[in-house]
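Heads up, one of the protein chains got dropped from this complex, but the rest are sitting where they should.
Order as written gives the chain letters A, B and C; numbering starts at 1 within each chain.
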Amino acid sequence: MLNVAILGASGYTGAELLRLLLNHPKVAIRALTAERQAGRPYAQVFPQFAMLDLPDLVKIDSLDWSNIDFVFCALPHGTTQPIIAGLPDHVRVVDLSADFRLATPEAYEAAYGLPHEQPELLKAAVYGLSEIEREAIAKARVVANPGCFPTGAQLPLIPLLEQGLIDADNLIIDSKSGTTGAGRSPKEGLLFAEVSEGIHAYGIGTHRHGPEMDQELSKAAGRDVRVRFTPHLVPMSRGILSTLYVTMNAGVTLTALRQTLEARYQNEPFVHVLAEGQAPQTRHVRGSNHVLISLHADRNANQAILVSAEDNLVKGASGQAIQNMNIMMGYEETLGLSLTAQFP
Amino acid sequence: MLNVAILGASGYTGAELLRLLLNHPKVAIRALTAERQAGRPYAQVFPQFAMLDLPDLVKIDSLDWSNIDFVFCALPHGTTQPIIAGLPDHVRVVDLSADFRLATPEAYEAAYGLPHEQPELLKAAVYGLSEIEREAIAKARVVANPGCFPTGAQLPLIPLLEQGLIDADNLIIDSKSGTTGAGRSPKEGLLFAEVSEGIHAYGIGTHRHGPEMDQELSKAAGRDVRVRFTPHLVPMSRGILSTLYVTMNAGVTLTALRQTLEARYQNEPFVHVLAEGQAPQTRHVRGSNHVLISLHADRNANQAILVSAEDNLVKGASGQAIQNMNIMMGYEETLGLSLTAQFP
Amino acid sequence: MLNVAILGASGYTGAELLRLLLNHPKVAIRALTAERQAGRPYAQVFPQFAMLDLPDLVKIDSLDWSNIDFVFCALPHGTTQPIIAGLPDHVRVVDLSADFRLATPEAYEAAYGLPHEQPELLKAAVYGLSEIEREAIAKARVVANPGCFPTGAQLPLIPLLEQGLIDADNLIIDSKSGTTGAGRSPKEGLLFAEVSEGIHAYGIGTHRHGPEMDQELSKAAGRDVRVRFTPHLVPMSRGILSTLYVTMNAGVTLTALRQTLEARYQNEPFVHVLAEGQAPQTRHVRGSNHVLISLHADRNANQAILVSAEDNLVKGASGQAIQNMNIMMGYEETLGLSLTAQFP
Partner (left out) sequence: MLNVAILGASGYTGAELLRLLLNHPKVAIRALTAERQAGRPYAQVFPQFAMLDLPDLVKIDSLDWSNIDFVFCALPHGTTQPIIAGLPDHVRVVDLSADFRLATPEAYEAAYGLPHEQPELLKAAVYGLSEIEREAIAKARVVANPGCFPTGAQLPLIPLLEQGLIDADNLIIDSKSGTTGAGRSPKEGLLFAEVSEGIHAYGIGTHRHGPEMDQELSKAAGRDVRVRFTPHLVPMSRGILSTLYVTMNAGVTLTALRQTLEARYQNEPFVHVLAEGQAPQTRHVRGSNHVLISLHADRNANQAILVSAEDNLVKGASGQAIQNMNIMMGYEETLGLSLTAQFP
C-alpha cells in the first residue's frame, strides 16, 4: 500500500481526493492536515465521512514523514512553496495549487504578484496534464496539477495546434464554472443568494489561468499563443463547460479536426470525443474523471466550435491528481477513478 | 384606458405581460386567451394572480374585437400569422413570436422551415428593437418583438458596427440563458433534474436567432454579417448573459468603443453602460426591463470583450413588448416598466 | 412626502425595503446607513440600483434628524436598542430586528442571552403583526416587526386559537426557509455549494422564533402555549413554507376552521385562504407581500394540516414593515405593496 498524506484536507479538493482515494486499492490514507482545524475529527469538517475510520486533522509540522510515501498538496497558492521544499526526498508530490504550473519564476510573479521562492524546485516540477505529459509525469518527483480551466481547454486544443490545423492567433475560450472552483472560504459573492438564479463573468481578461493556457498552448503550437479567455460563474456546485471558437487553417475541414482528436484520444480512458450531433453536458461527467469533447460546424465555412465538459473537482483537480499519482507510481491509470458520473 | 388583449396568455411571456401591465396606468386588461385552457380562471394556470380580478381564459375566436384596441400576441411561431392577419384594422399588435422578425418570406422559410403565409403583412411589420427602431415602431401597426438573444447581443453591437469600430467578420456571441426562454411545455430536457447542477450548449451553429442577428447587424454594418452564436442553458429561470468577443478595427481603442456606447445610450432609460471595472450579472436585472453592458480590455491589444445582461422574459420579451406598445401609443416609454430588479 | 431613513441598508432587508419603497407614492428616501460601508454609493453594494439616483451610504451618527420623519431599522439584534433609544421624539420607527418583539426584558434575555438595555422602550413598543395588531400599530411610535417564521405561522393559527377550535397543547410548526433569512454576512454554511442540492433542519428545539410564537399564540389562546417548531434551510433565496399540524377540539370540523379563517381574512388585502384542494407554493408569493393559507383534512378524523406561504423578505420582513408604516401614517395599507409575485 502507498502511504498517502493530504495536505490541506479541509477544502473541497481535499474532500474530493479522499472520496476518490477511498476506492483506490493501493492507497492507505495516513494523514490529513489542516492548520486551523487541527485536532478536529475529519467528519466535523465533512460529515459525509462520519461512518468511516479516518485520521483526525493535524498540522503539517506534526507529521512523521517516515510513514508517508506520497503527498497531495491542496494548499492555497503562495503557501505551498516552502511546504513542498521542506518535504523529505523520498516523498513524491502532486501539488494542486498554482505554485508550480508556470514554468519560470518570472511568469509566476507576473501572474500571481509574488516572487517565486523555490526556482530550482519550479524548474524540476512537471506540468501534469496527464494525457499530454504522461512520460514526464512518470519520472517526476513533483507534479504541478493543471488548473481546472486549462485542463478542459487544453485537451481539445493541443492536438489541433500540434498538427497546425487551427489558427493560433484566434483562440477564444469561453468557460462556465461551478462555484467549488472558488473554494470553501466564506465570501459574499459565493453565498447561495448571490449565486443562484443568475450568471456573470469575472476576471475578464485578467484571470490567472490565461497565462497557464498560453504557456501550454504555445508549446503545442510551437509559437506564442495568447488566448482570449473569459470565465463565468454558474449556479452549480461542480463542472466546467468550455466553448472554444477556432478558425481553421486554409484547407482544413471539421472532419480533419474530428479525426485528429479521435485518433489522439481513442485509447484514453478519460477523454472522449462525442459522435457528430452530440454536445456534452457537465452533469454527465459530475463526480467522474471524464472529459467529453464535441466538435461543431460553424455557419462560417472556415470556423468551428468545440465544447468540452469536465468536473472541476475531478479531472480539473483531485481526479487528475490521482491519475497523475497512478502514472508516477506505475499503477494502472484508472485505479480509483472508475466511477461513472452521478446523474441525476 | 387602452383596452388590451393577451393572446396566448398561458405561457411564461403571457404571465409576465400581465405582471407588468397590472402596474401600467393606461392599460385595462380586457381579454386573456388560451385555446386548450379556455374556460379556466387564469389563476388556475398561474396561481400568483389568485388575489386579482382577471378575465377567465377564452378562445381567440370568442373575442369581441370592438372592445379591444391593442393585442400582445404570445403564440408559438407558425401559428401566429393567420391570427394576426385576421385582426380588425383598428387593432394594433406587438407580436412576441418569431413570425414577423425576419424581413423576407425567404429568410423566414430558411430559418423556420415553413413558407410564410402572410408576405404582405411581413413587409409591413416593423422589427421592434425599441432603442434602435423607435421611429418606425411609433408608426407601425404590427411590431415584431425581437428574440431574447438578439436583444442582448444587438444593443451593444449595433452602435459599434454603425460607427465602423469593429470587424463585422469576426463577431462571436456566446450566450447563456435561463430555462424560461424554452417555454412552459413539458419536455424531458427542461425537467429540474435535467437542468439543475449543470450546463450545456445547444443549437450550436443552428439556433434560429442566428439569422435574426445577421439581419439586424448587417443593417448596422452596411454589409453582410454572419455571427458566430452559441446559446447555453443555465440552471436559472430567467436571464441571458451574452459575452461578445470583438476585434477592433485599426486604430480603434476600447475607449472609443466605450464612448460610442455611452453616447448612444446616455439618455435611454433601460440601457446602461457600466463603469470601468464592473461586469453585469443577470440577477441585477431580474424582473426589470434593464440591459446592462460592460466593456473590457482583452489581453490582445486589438481585441475587446463586451458583456450584456438582460431578463429574457422582460427586455427579452414581455417588457420590451410593453415598451414598444408605449412607443406605438405615444405614452411615456417607461410606463409599467419602472420596477427595479428583484435581487436577491 | 414622508422623509424616510433606512438604518442598516446594506443587508437584504434593507435592499428589499428600498425596492418596495421606490414604488411608494408618499415616501422620499432621505438616508441610507451602513456603518462599515459608509461613503460608498449604494449601487456598489447592490448593483441593481445603479440606474437610480440614491443617497450614498452614511453612518448613523452623521444623520441630520431634522430631515427624517420615519425610520426603518434593519440592524442586527443586540445593536438596535441604543440606536432607537437615541432617536429624536418626532421620528417614528419600524424595527426589523428582534430587539423589541418579546414583551419583557426577561423573555428577551432568556431567548437572546443578553440583558435588554431599554426596558421602558420595550414596554412601549408594539408587536407589528399587521392584520392582528392594526389598532395598536396605528398609535405606536415604535413597532417591532415580527420575525419571518412567526408571521407565517401566526396568521393561520391565531384566529383558530382565539376561537378555541384547536388544541393549544399540540401545535407543530414545520417551517422551510430560503437562505436570505440568514442575512448577507459570509458564512461557510450559506455558501452556494453548501446549500444547493440539499436540505437540513437547524436550531431544532432552540430557534429564537419559538418563544416569539409562544408569546403571541399564548395571547390568542388565553393560556400558555409552547409550540413545537423546526426550521429547515431550503436551496432557494426567498420564501417560507410552514406546515402546521393541529388537533381539533371535540366537535370541531375542518369546515369550521376554514370558515373561521375565511371570515377573519376576507377583507384583508394580503392574506388569502385558498380554495379547497389547493396548496400554496412560496414561488407564488415571491417578491409580494401576500400570504397564502390552505387547510387540509388529515387521515385522522380530529386532526388537520394547514400550510402557509410567504416571502420571508416581504411579508416576513420589509413588506410588512412598510405595511406597518402605512398603518402608522394613516396611508392606504397597500401603498407600495401592490406588486404581484414574480413567477417564474
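To be clear about the criterion, a contact is a pair of C-beta atoms (placed from the backbone, for glycine too) under 8 Å apart; a residue touches a chain by one contact, two chains touch by 3 or more.
Keep in mind the model is a prediction, meaning the values are calculated, not measured.
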| item | value |
| --- | --- |
| Of A:Ala38, A:Val91, A:Ala138 or A:Leu339, the one touching the omitted chain in the full complex | A:Leu339 |
| Selected residue (touches chain absent from view) among C:Gln118, C:Ser237 or C:Gln320 | C:Ser237 |
| Option touching the unshown chain, where C:Ala50, C:Met248 or C:Val307 are the choices | C:Val307 |
| Given C:Glu35, C:Asp174 or C:Glu268, the one touching the chain that is not displayed | C:Asp174 |
| Listed residues A:Asp69, A:Glu197 or A:Asp214, member touching the removed chain | A:Glu197 |
| Positions on chain C where the hidden chain makes contact | 170, 172, 174, 176, 178, 193-194, 196-202, 204-206, 210, 226, 228, 230, 232, 234-239, 241, 243, 245, 279-284, 286, 296-300, 303, 305, 307, 309, 343-344 |
| Interface with the undisplayed chain - residues on chain B | 12, 178-180, 184, 186-188, 190-197, 235-237 |
| Interface residues of chain A (partner: the chain not displayed) | 12, 15, 18-19, 22-23, 46-52, 180, 196-197, 237-238, 269, 272, 274, 278, 280-281, 283-288, 290, 292, 313, 338-344 |
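We take it that only the chains that are shown with their structure count from here on.
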| item | value |
| --- | --- |
| Whole-Å gap between the CA centroids of chain B and chain C | 36 |
| Mean-CA-position distance for chain C and chain A (Å) | 45 |
| Contacts with 2+ other chains: residues of chain A | 178, 193-194, 196-197, 235-237 |
